[in-house]
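Only one protein chain is missing; all other protein chains are in place.
Chain naming follows the written order as A and B, and within any one chain the residues start at number 1.
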Amino acid sequence: MAIETKLRESSEVETEQLATGCEAIAEAIRLADVDVMAAYPIRPYDGVMQAAAKLIANGKMDVEYIVADGEHSQFEIVKHACAVGSRVFVGSSGVGWFYAFEAIAVTAGLRLPVVAICGNRALDDPGAFGCEHNDALAVRDLGWLLCWAETAQESLDFALTAWKVGEDKRVSLPVAIGLDGAFLTHSQQIVKIPTQAAVNSFLPKFDLGDRLLHPDNPITIAPQVDQDWLMEIRMQNDQAMRNALGVITEAHSEFKRLFGRGGDNPFLDEFMTDDAEIVFLGQGTLSLPMKVAIRRLRKQGHKVGLVRLKWFRPFPTADIVKSLSRFKAVGVIDRDYSFGSPYYGGVLYNEIRSALYSVEKRPVVVGFIAALGGREIEQPMATEMFEKTMAAASGSLTSGDACHWIGVRK
Amino acid sequence: MADERSISIEVVYRGIFQKTLAQRICRSVVLAARKSGHTGTAFARYGDSPERNGVPAKQFAVVAADEIELEASMAKYEPAVVDISIAVDDTLAKGVESWAWYGRQPLWKPVRENGWLLVTSDKAPEAVLAQTDAAERPYTLGIIPGGASFAGLWVYKDDHTDYRVLGAIAKIAPQWMSLETAKSTALELAKGDKGAAASVQYGYDATVLRPVKKGEGTTGHEHLQFEKPGWTKMRPGIVVDARKPGERNPQYKKYTARTMRPVVNFDTCIKCTMCWLDCPDECFEVTPEGHYEVVYEACIGCGICAQVCPVKDCIVMVDELKFTDNTDKWQLWKQDRPKYNAWFEAMSGVSADPKKAVAPNAATSAGNANPAANPTTSAGGDD
Partner (left out) sequence: MAVEPKASDTPLDLPQIKAVKDVPYDELFVSGHRTCQGCESALVMRHMVKASGPRTIVLGSTGCMYVANTTYYTTPWVVPWMHTQLGASGSAALGTAAGLKVLMRKGKLKDEKINVIAFCGDGGGADMGLGAISATLTHKDYNSLVLLYDNESYANTDIQLSSQTPYGAVTTFSPTGTEKRLMHTRWKKNMPGMMAAGHPESRYIAAGCAAYAVDLMNKIRRALELGGPTFVHTLDPCPKGWDYHPQYSQELGHLAVETGIWPLYEVVDGVCNLTGPTRQIAEGRKKRKPVYEYLRRQGRFAHFADEDVEHFQAQVDKMWTEWLIPGVIPFTVPQKDTALLRIDKKAQPLHETAKTA
């Protein structure tokens, strides 16, 4: 589908909208002047494709909007559009994300800065719509940058940052943005929509340079390799991922300067941690009910806080170590599972433990598998997690109770 | 053996055509050694896979006194050093270029000092040695009598090359495979056909051994070796520079895939362009006169040009070992036609004179001169 329209006149002033996370991302697509996007229906991510379609239909943006025949095609289409120099956007959820997985893997191998959202959704079977993080987490070893948004505002902000960081020549890697299904994809919040001028000064034009696939720049991309070459190619990706830490930090401070948002640390968002003895750590929207619980616990006199991890890849090891070594105990809340993993913990739990392993003064780490399948975090669950973390902090933790399933019926 | 605890054997062969043959040789080496109480492993070089028709490939058999010795040879793509290398096509003497960046490697490259290079050939050892790269260390060249066996893929046409090779191995490494175990293994492989055991005996008796001193062999082959850059030098994004117009791939030339090469009679050429048009390896180039000459560095000897050429004996396929270089021949024709035509006749065994329809000279045109006489499979010929 091609609707040839002029871009909307740049808005002079920042406006506000009541928008879902998906709609906020659609605004980011408009502001970033995305060239090609590919859609395929699956809940809950596809709200962004519906919102973008409406923007195109109303002449608000000029994007090549391709309705694909499946997620594999979706991701392949934008990968190839990206290789000829297009800024691209794509997304999926749950098993749809997995259907695209071959294309997802090669996009990172090719170092093409595709930006995708993953509207987090439990994997089949059984069919389920609710939020779990295993879909997006599956890219964690492949060379995708991966971040998790908490609010609709942060969804928009992360999207703009994603193109800036991913397209940076020092990185040149795809970026996935996790949006908790339902809680973020489908809940409307007040979102500040930045001006086009501010976005233009934040986000440079996409330039693949001498990697552009074009008759004026004849190159061959991705010939077959053997064991003589692949380690060197993997090493290049490793280096790009290392570079991403610094590039994200740069982008964060520039974003903060231009838009006045983004918090103190590009990777972590801390809440009531200044004098905290124990903290919870998690990703995405579970921070919201946890903040409610923390305020309540504070009123009861407990020194408890929250650390929300914003970027999972690259994993901000130094920042994590610096932050968490201040506390006696950390309760890691995983909205995911990793069956059969060490201590039967979640993915995040084992990453945090691994990051802290070589730290001399390290906190006790307790793992919680919670809120799977989109189950809400209710206050009694927060209380239970608090009590278990407190018990661990006072030294009564044994390896047998390192990880707990929270709110599950027996 | 330098190391009496194990022996490594490689079979160098033409991809696909001789895949089954190489497999049979390597498996029978291990099975024969087993009969003598040894253990072993047989494997194909993974880098050759997927194999391509004609492109040199390797398979290996490693036999050891016990499992612990064998472990040193396991989980490898190929042994760095072998005791015996067996080439089942004598045109492999010109070297082995198996894939891009591999370079052209001398046939004896992995053979240890004082090891063996066995070649199946109907030529004398001196003729094969004359086409083999000058030795960097001494070895023994063994000629197993018989032409190259293109035994086929789906339909294996057993011409007993495998049994003759077993006989030759029994001759040089009896401590690993005695003549008797070689024979009994062959009998099993041939399902009791006594001819197989006779072929083992023939290989044992008729293989000619010729010690090769350091420096013996030819220095006339192209040096083709490449350095591998590291990750800081490689272009990011798995990007490779495209070829420039008019260029050929300098890092993979492929001519060692050839067992025969076309020679062209420019005097009978009618400039129809069919050879150029139908060549799957882009090896023909037009001359100012409108003829098409073969660029031998690019030709892999498939024979399509000879097959599609409408003029009888204008393009003739000739045994690769008759040639010592890859120089293009059109310049010679241009400068000295009689000399060129004499060369054409000597090589092809047919008359260069379009008026003379001379029958090919049986003495000079071995079976190879006519590609149809050397079908690689039972079903390949126009039977």
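Worth a mention:
In the analysis below, a contact is a pair of C-beta atoms (placed from the backbone, for glycine too) under 8 Å apart; a residue touches a chain by one contact, two chains touch by 3 or more.
Since we're looking at a predicted model, the values are computed, not measured.
From the options B:10, B:89, B:293 or B:313, the residue with contact to the unseen chain in the full assembly is B:293. Among A:43, A:72 or A:170, only A:72 touches the chain left out of the display. Of the candidate positions A:60, A:80, A:186 or A:256, contact with the hidden chain is made by A:80. Only one of the listed residues, B:159, B:180 or B:281, touches the absent chain: B:281. Residue-level contact of chain A with the missing chain is found at 1-2, 4, 33, 35-36, 38, 62-64, 66, 68-70, 72-73, 76-86, 88, 102-103, 106, 205, 213-215, 217-226, 229. In the full complex, the hidden chain is touched by chain B at residues 15-16, 49-55, 99-101, 152-155, 228-229, 234, 238, 240-254, 257, 272-274, 277-283, 285-288, 293, 295, 298, 300-304, 306-308, 317, 328, 330-331, 371-372, 374-383.
Heads up, the rule we're going with is that only the chains that are shown with their structure count from here on.
Chain A and chain B have CA centres that are 56 Å apart.
For chain B in complex with chain A, the touching residues are 47, 77, 99, 101, 228-231, 234-242.
Those residues of chain A lying in contact with chain B across their complex are 109-112, 172, 210-211, 218-223, 225-229, 231-233, 235-236, 239-240.
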